[in-house]
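Apart from one protein chain that is not included, each protein chain of the complex appears where it belongs.
Take a look at chain A:
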Amino acid sequence: MGGLFSSQSTAEEGESAVIAVHSAGEWAKNWQSHTQSNKLMIIDFAASWCGPCRSIEPAIKAMSARFTNAVFLKVDVDELPVSKQWKVQAVPTFVLVKRGQEVGRIVGAKKDELQRTIQLHLNM
């Protein structure tokens, strides 16, 4: 994990702070720390077979380095069934949660829209 400094520039400068979750245990742990904090969490539901997921990955890494007061989680929809609970129909799907509640959702690799939505919720 990184996220030592926030940066306005590309992923090359900031270190990615995206937490990749690979097991039910890891998910539970991250979910628990989320509910115990006030931080905005962005869950990136992605798949290895999806081109659009690959295409937006560098931008997500850059955002995680830039928005250090948010938590970025990445879930592979084939690895964990939690994506079904979150009703993920297409990938990538970004679900924004605060205090355990969904506050925003973006379906698709929509960099601009995701960034604006994150900023909106961070400013609240």
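Simple rule for what comes next: a contact is a pair of C-beta atoms (placed from the backbone, for glycine too) under 8 Å apart; a residue touches a chain by one contact, two chains touch by 3 or more; residues count from 1.
By definition in this document, contacts and distances are computed from a predicted model.
Participant: Of the candidate names "AP-1 complex subunit gamma", "Integrator complex subunit 11", "adenosylmethionine decarboxylase" or "COP9 signalosome complex subunit 6", which one corresponds to the UniProt protein name of the undepicted chain?
Facilitator: The record names the chain that does not appear here as "adenosylmethionine decarboxylase".
Participant: List every residue of chain A that touches the chain not included in the displayed model.
Facilitator: 47, 49-56, 89-92, 106-110, 112-113, 116
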